[in-house]
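Here it is, the structure in full.
One chain of protein is taken out of this complex; the other chains stay put.
Our next item is subunit A:
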């Protein structure tokens, strides 16, 4: 992409920005113009290699760029103005930091001479975004601009990926300087370790070969490592015959139809996955970070297992859970070695795992995701099952918002491939799914992109329907509408004596009319027997769709590990009577989130 004619070419800072984007392979930028980025927008206007997607709010730009990044494996790029433009970008930046999404955010800044003077639309962007980025820069010299943007892409996309901010004062955008094409040489202080220690990998393989009750627990790191890592993970599971579970972020790395698949683990994970985590003797954690949603009570977390932890970020090792065999490196590289070493030794006998699989079969027979079907009201789980059945053969990408619907989607929508499941895991950002779907659709114009949404979350970034209509992005917003902030209400029932403080939305918009107002298509469905036809209609419409799926208002999301409990103390759906729910958490657990 970089060519000789760019060698030290003189241009303005604004031209450099656009040139640097091109040289870093950027095709789409999500953004919103404003005073401090006008020179860059002027350059964008005068070219057509980099396409700009105009959103309606900077948060939407960030989540769209995240969806774009997560579904393509490339960096997502957003461009916003100074002051409120930058502060509105904070939520997606933190979201990307917690979920390790490569995101490059370019912000305009007031001219250098005005910095610190409380100028119009000034804010300390690098100060505000310092804790919510992997790294950030304020560029005061136009001659450093190009190199800084190249470095920003390098930092965002290598090692443990994450968000970066480049803050560019308006006078730097106007100033002339020399452009340098992307430098290959990385800076000395930033050299993430990608190759795992072979001795450690050998020790891991040995431990695995002797395991009687092993489990693989994989996470978003497998997806971040690229499609090859998912391929190797599948190979490792086939070779070893080990059961596998995954975090919310890792869904799709191993196919949900795979025979060793146990379903998601954690707070709303399956009974078999959590029980197997608790009882296992060897745990292989691959690209996950022992988040509190996964571990439950730490002191009771998988008490009798030896743990192998593969992670590219050394600070993830031993952070929450002690690991016997830590392997620092890129998941793909480590798995390559692991698979090779396993093949070479290959002494393990899959028959040794039979008793373990028998035990797992007993847990599975508990059918922890079961729910009571209802002929008059659509059960939310049923809605997702039907959505899955009617879309599974298609080129489908799923995004979600945050809440009960997100957990139901994770439980019942069976993701088969990596990069097909976009959700806000670490930060839990309501309003993520709709703009993320826009970003995914821009990257994959012909794919079926569905945001499985809740009625509360979707209203947080509803305005991006307008952006979807403008850019002909036929995203499908499948709203499980129960008129509650369902997860908030579920916790109020569990923790606060069923006092439903402000978790009911009394004035719900008419989503069908709303869709039409935006220039999209609205569908409402209230009966289970009408659901299939309605979903088919949604799929066939080549327009953004708001699908108002009226579901059982008081359904709760089970199974669940209540706060302060261990993996083997799950609350299962058939046991979750009103009394059990009310007493599930003791006084100490009530203080926790």
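Please note the rule applied: contacts are C-beta pairs under 8 Å (C-beta built on N, C-alpha and C of every residue); 3 or more make two chains touch, one makes a residue touch a chain; residues count from 1.
Here, contacts and distances are computed from a predicted model.
This figure omits one chain of the complex; the name its UniProt record holds, of "Probable sugar-binding periplasmic protein", "4Fe-4S dicluster domain-containing protein", "Acetolactate synthase small subunit" or "Amidase", is "Acetolactate synthase small subunit". Contact with the omitted chain, checked across A:101, A:284, A:317 or A:338, is made by A:317.
Touching the missing chain, out of A:297, A:366 or A:414, is residue A:297.
Listed residues A:25, A:116 or A:131: the one in touch with the omitted chain is A:131. Subunit A residues in contact with the hidden partner, per the touch definition given at the top, are 126-127, 130-131, 134-135, 138, 155, 187-190, 291-292, 295-299, 313-315, 317-320, 563-564, 588-589, 592-593.
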